[in-house]
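Not every chain of the complex is shown here; the ones you see sit where they belong.
We just call them A and B in the order they show up, numbering each chain from 1.
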Amino acid sequence: MTAPVSAETLDRLRHVATATLSTQLFKLGLRNTYLTGLRPASPGLRMVGEALTLRFVPAREDLATFENITRADYPQRAAIEGCGPGQVLVVEGRGIESAAIGGDIYLNRLKVRGAAGCIVDGCVRDFASIQALGLPVYARGAASPPHPARHLAVAWNVPVGCCEVLVMPGDIMVGDDDGVVCIPRHLADEVARTGADLDALEAFVLEKIRAGAPVPGTYPPDEKTRADYEAWRQRNK
Amino acid sequence: MTAPVSAETLDRLRHVATATLSTQLFKLGLRNTYLTGLRPASPGLRMVGEALTLRFVPAREDLATFENITRADYPQRAAIEGCGPGQVLVVEGRGIESAAIGGDIYLNRLKVRGAAGCIVDGCVRDFASIQALGLPVYARGAASPPHPARHLAVAWNVPVGCCEVLVMPGDIMVGDDDGVVCIPRHLADEVARTGADLDALEAFVLEKIRAGAPVPGTYPPDEKTRADYEAWRQRNK
């Protein structure tokens, strides 16, 4: 998590579909970068940012007490107060659907701090309020119970497993209506660049398909389609 | 299910979030009161009412015949016709997603009878029609097949398990967009009162957080925040 990811890369990623990004990662040999099982609380929003991670383990009655979980250094609270502008809080929640890991107080705080989004492998509460917040939030759904009913936060800024995908602190998280993809930080520049190219090509292909072109020859493009595309691209610069 | 629950308690519960109620129940040592896995057919509606229960078991071809299931004393029909104003029909449906336990005819009948809602640990059919009904309905989703394809009603007004939560006849069911919580009847007054208090505090806290306050000191409130809150509360009376 040393070198900063360039603004250019982040900007490109804001315009590339997660479908395209996962294709490019797949071509690089990365088969497990999509966080299966989440849905966007607010469809239509896009999310791009660096991962700040938070890890929960199963609750135990002697440790998941209200006294413990309201300490300032409790990892959940530390992570939220440690979240900086442009970061995405990524929460290992073990897929639990019977309790929330937080609600509108914590998510409003993230928004005030400039977070780029929040990803929860689990549930959130105050769902209607969160949907209206304008912050991209991806979760399994809504649940009313407070987090100590099922969870105890034990660490932040460590590698986490989220929806059976490894997320390292500093990886680049991208989300759209298809879901969330984790881009290993060292590959962000590459997939942003090749992804933007592929997206442009697919926009052209889609136009052709809508106009009646058959799939073979059009996608993937044969020589003629590729030539047409290059011409189209020149025109649309 | 002896003493009536006071109108004041029911009225309070109409304004307290299920998130808050499950927190209060959790503090009382009740860790399993949230009905995991349901979603509101009509987001935005709130539901408060006494549980009237209905129990289904797996269907068997010799018993789940159309002749049997259309008898007047068939428990499904008896429960619907026995449902009074302000009651919530709570259906043990074993989480089955491949058949419905009923559709718009039964749910319209419930509405006409003044039911406060319907909760199904399973599916309903005629989903679009039910969404438009104005009756709070919580279910796992929609399914077309008729209930005898998977279910046989065998009892009503008995203890049921709904989404792995025990619901006793007469318990108070509360639903909002986060889902449904079952309040044991003998605790309804208490959690309605303490829940209303907590909800007021959290509304104040949320205002502070949105204005830029950090989580520590604000939530849970330290002495200063609590004093601010008391002042705010006086002003907002």
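Quick note on the criterion: contacts are C-beta pairs under 8 Å (C-beta built on N, C-alpha and C of every residue); 3 or more make two chains touch, one makes a residue touch a chain.
Please read these numbers as outputs of a predicted model, since none were measured by experiment.
**Student:** What is the total copy count for the complex if 2 chains are drawn?
**Tutor:** The complete complex, not just the displayed part, contains 6 copies.
Convention: only the chains that are shown with their structure count from here on.
**Student:** Where the centres are mean C-alpha positions, what is the separation of chain A from chain B, in Å?
**Tutor:** Chain centres of chain A and chain B, defined by C-alpha means, are spaced 32 Å apart.
**Student:** Residue numbers of chain B touching chain A in their complex, please.
**Tutor:** Touch list, chain B to chain A: 17-19, 21-23, 26-27, 31, 33-34, 36-37, 39, 43-44, 176-179, 181, 202, 205-206, 209-210, 212, 214-216, 219-220.
**Student:** Could you list, by residue number, the parts of chain A that touch chain B in their complex?
**Tutor:** Checking each residue of chain A against chain B gives 66, 70, 72, 77, 80-81, 97-100, 103-106, 108-109, 112, 125-128, 141-146, 148-149.
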